[in-house]
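Heads up, one of the protein chains got dropped from this complex, but the rest are sitting where they should.
Entry: subunit A
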Amino acid sequence: METILTISNLNKIFNKRVHAVKNVSFEIYKGNVYGILGPNGSGKSTTLGIVLNVVNKTSGDYKWFNGNLPTHDALKKVGAIIERPNFYPYMTAEENLKLVCKIKEIPYSKVNEKLDLVGLIDRKDSKFRTFSLGMKQRLAIASALLNDPEILILDEPTNGLDPQGIRQIRDLIKLIASQGTTILLASHLLDEVEKVCSHVVVLRYGEMLYHGSVDGMLSNEGFFELKSDNNTHLKETLLNHPSIDSIKEEEEDKLFVYLKDSLEANELNKYLFEKGIILQHLVKRKNSLEEQFLQLTNKN
């Protein structure tokens, strides 16, 4: 697979004190949709800032497209928006995009096409300062797509938007992903990442906790939700089973049973029935990305 970005042992220390990125390494391959997850202040934006040439790294290395191009030339093949849309407020949408074309050294031919894609073609002659936040964010996406980039980098693209705005941006991301563009999406909104990403990198306090596919992160043993007339007896019986790790009592008298080894629902049902327990409720569940993420980031 074609490598787009390689990050190796990247470190960033702000003001000699704040260690914002600690030894982060991962690779981005063509065609995948990546999510960078992490709570606020976990080093997501700093990591992106470094590879986008706006933050200086302290140590480590990164390479765009196998390091064949100097960073600023490589960035001409990248489309990126970080945190908030930055444009010249006194220029119109179209003028702003034309300026980006001049910087990226590409013809103006795509300007109208991309404005159309993000639904701003009717407002192309309006000044940027008259736009709502949602429109600004969509203009930023149009701008990032101007060069039909090899990779689209989005840092918190739905931050501060209203529900409609969030929906529009999310649909846009899905549309772009479906066209085969590689995407790197930094977010702390997990359902956002779960819905569009195939791979995730999880950061916390600048450290990388997980790097791999979303399915891989979710494919743990899962857990059961159980309920019977006598939960105390049920609990005692369950603890004798070799595959069971721990039990938590949660809302509505349900027991959450976490596993050590794989155990199918029918096997568990059979085991309990043989011990004389008849269940009212039996569901086998897998953690959602959110639960998985919280588990991962709450450890130690």
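FYI, a residue touches a chain if its C-beta (ideal position, glycine included) is under 8 Å from a C-beta of that chain, and two chains touch if they have at least 3 such contacts; residues count from 1.
As a working rule, contacts and distances are computed from a predicted model.
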item	value
Chain not present in the shown complex, as UniProt names it (candidates "LrgB family protein", "ABC transporter permease", "NADH-quinone oxidoreductase subunit M" or "Metallophosphoesterase family protein")	"ABC transporter permease"
Selected residue (touches chain absent from view) among A:G31, A:P70 or A:G212	A:P70
Selected residue (touches chain absent from view) among A:V100, A:I183 or A:L268	A:V100
Residues of subunit A in contact with the chain not shown	14, 49, 52-56, 70-76, 78, 80-82, 84, 86-91, 95, 98-100, 102-105, 143
